[in-house]
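Note that this complex is displayed minus one protein chain, with the remaining chains in position.
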Amino acid sequence: MRRHWRTLIAGVALSLAGEASSLAGEASPQDFTEIERGRYLAILSDCASCHTVPESNQPFAGGRAIETPFGNIVAPNITPDPETGIGSWSDDAFDAAVRKGLQPDGSHLFPAMPYNAYSEMSRDDVLAIRAYLNTVTPVHNAVVADMLPFPFNIRAAMIVWNALYSTEGEYQRDPHKSDEWNRGAFLVQGPGHCGACHTGKTFLGGDKTSQYLKGAYLQGWSAPNVTNNARLGVGAWSQEDLVAYLKSGHNRVTAATGPMAEVVTLSTSLMTESDLNAIAIYLKSLSGEETQPTALPKDDVAMATGGAVYRDQCSACHGLDGRGVAELFPSVADSPMVRADDATTSIRIVLRGARSVDTSTAPTAPGMPSYGQQLDDTEIAAVLTYIRNSWGNPAIAVKAADVAKVRQETALRPD
Amino acid sequence: MGKNGSGHKFLRRELLAGAAYLLLGTSQSKATIISKHLPWTPNAGSPPRPARPGPWVFFTGDEGRALEALADRIIPPDSETPGGKDAGCAVFVDRQLAGPYGRREGLYLRPPFLKGAKNQGDQSEIGPAQQYREGLAALDKACKAQLGGKPFGELSDADKDHVLTGLESGEFTLDGVDGNAFFALVIKDVREGFFADPIYGGNRDMVAWKMIGYPGARYNYLDWVNRHNERFPLPPVSITGRAEWTSQTKR
Partner (left out) sequence: MANRLPGKDVVIVGLGWTGSLMANELTDEGLEVIAIERGPWRDAPTDFPPTYMQDELRYRVRHELFLRPDQLTFSFRNKMDQTALPIRNWGAFMPPNGVGGGGVHWNAEMWRFLPSDFVVKTHLTERYGASFLPKDMTIQDWGITYDELEPFYDRFEYLCGTSGTAGNLRGRIMEGGNPFEGPRSRPYPTVAQAQPFSHTLFGKAARELGYKPFPQPSGNLSQAYTNPLGLKMGPCTYCGFCEWFGCSNYSKASPQTTILPYLVRKSNFTARDNSEVIRINVDKSGSRATGVTFVDSSGQEWEQPAELVILSAYMMFNVQLLLHSRIGRAYDPVSNTGTVGRNYTHQTISSVNGFFDNKKFNFNPFIASGSIGMCVDEFNGDNFDHGPHGFVGGGYIGQVQTGARPIESTLVPPGTPKWGAAWKNAVKENYLSTVKPGTGIHGSFYAYRDIYLDLDPTYTDRFGRPLMRITMDLKDNEIKQNKFLTDKFAEIIKAMGAEKLDVQYRKGPYDIATYQTTHLNGGAVMGTDPTTSVVNRYLQSWDVPNLFVLGASAFPQNAGYNPTLTVGALALWAAEAIRTKYLKSPGRLVNA
């Protein structure tokens, strides 16, 4: 029953997504469609993720801590509560916050809020989101957003940061590309804000444009390259593979876990087929230079020892040929994430185990056990090196020090 | 290398201990309530604790010597494979007796303890720990009394075997202890130590598994199911691994 309803809503949202922007502020018959449009845009923008404490059953009530190297930023309450939420904000103020990073009192938001990306949306898009947020349950929850220590709590410093990194401005359609491509570009660059995790950052936390969507390190995880690179990105994936991954969290090669699992649950699994295809088309258009290190010889120490560990342990699920079982155990032979230069995610998964995401189309949620107790840093480095150099598409070796680092950095993490 | 954890990377969102995190509900794993998602925690699992080498934990010196001697007659050394002693069987039994097995954890130990038929299962008021204390002491005492003042461990191999054969047949009796039952218990435990994973102190270096050709704690034999009547070539592996995991020997 529920699934029907959702498809209906998504269908309505889709039909409105491309419409002209004059619907905001119209008389009540349009409010429903406006709210639905806003609800879908909020899904695309994944507002719920940062602004909701998981399992709290209080959507958008804020209170979730976001860790930065400068300290904690706590996401504010964006329910329509007039005192502790944004209920008393004007539409202009809301728009300025989302697309310019400005608070009603003129102070700056820290770019934990991806206003740079959101600025690609139009004012009407943002007001639709506002219309939706106005309908969610108001929650009285006073959030102390400012927990950054001096001198990082100086919001005025964002003026400089913005000057360096801000790419403000609505999405501009590329007339040489198809409608689908443009839609995908808008989704990825704009509300999807994929680059927030998948684009390498400078030491001040701004995007390194040359590293656009080529992967980035993110507090104990390495978000993979999602460009069309065949070795490191989605180049060997079909459009269907990408859509399946985003929709169900699983495809024939790999599965979403960690922070991406949440993105799938709250955002991409709820997108329309057409939008997912658009995203896939866009990502697969981001081709670039393909590099490949030399594969390690079979008699390399790591290859020999790692191969023994693989045969004795990993092959139980990932198969004797590294191919796993489609949509159950990732194919470590085919997974671009496994080949990333920054092997943090692979190391972390081996050390601590991982649960893949469950969605209605892929409910199994298989889990990987934790090997951190049984295998030491050298053994884990060896087996990952073996995996990365045995089945084509070689990747650089993983070192024991890399493993030790991840072990240490993730020691206190709860997930 | 791209991994600048020490640099100033800007992070979008991360869960962290702190006021906000404490708002979360109960941990998802080992939860009493299971709802909406399968439970999960990182670093989950309860791997066995390795038996640490070193002095006896349960046995006294005399007891340990007696059991080592028993182990070496139950499983004598030969040119190819060590005996029970060098395989660590006595260490195994020692650690087991010091643990839940010796303490009979989990068993139903409420009274009354009545003697029943053999097929009604063990109704003994004492468990393995005490059975070993009493049995080993009685064994040494009986040997000293009947075989020239020597405890079991100091007898010649031939004399040891003679005693054990006597325990089996009932000809060699122990004072206050059912010698036949005690010997059967020791055989059972020594054998378990011989064939169990080395992590428990016996089967040192997987000698027993090498002897019989058992490949150990492996999991995937798909490439061997249809190879009938061929010798499986891979060396055994234990829960803690094998030499090839850490040194450059043949895979």
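Chains: A and B, in written order; residue numbering restarts at 1 for each.
The rule is short, and it goes like this: a residue touches a chain if its C-beta (ideal position, glycine included) is under 8 Å from a C-beta of that chain, and two chains touch if they have at least 3 such contacts.
Everything numeric in this text was worked out from a predicted model, so none of it was measured.
Shown as candidates are B:A181, B:M211 or B:A243; the residue that touches the absent chain is B:M211. Subunit B residues in contact with the hidden partner, per the touch definition given at the top, are 29-41, 44-48, 73-76, 78, 81, 100-101, 105-110, 112, 114, 116-123, 161, 164, 168, 187, 191-192, 195-197, 200, 208-209, 211-222, 224-232, 239. By the touch rule set out above, subunit A reaches the unshown chain at residues 313, 315-317, 325-329, 353, 355, 358, 360-371, 373-374.
Quick note on the criterion: only the chains that are shown with their structure count from here on.
Residues of subunit A touching subunit B in their complex: 49-50, 53-56, 63-70, 72, 74-75, 111-112, 114, 144, 147, 196-197, 200-201, 203-206, 215-219, 222, 259, 301, 304-305, 307-309, 311-313, 315-316, 319-320, 341-342, 344, 351-353, 355, 358, 365, 367, 369-370, 372-375, 378-379, 382, 402, 405, 409-410, 412-415. In the complex of the two chains, the subunit B residues touching subunit A come out as 1-5, 7-21, 23-25, 37-38, 40, 42-45, 47, 217-220, 222-223, 234, 237, 239-242, 244-249, 251.
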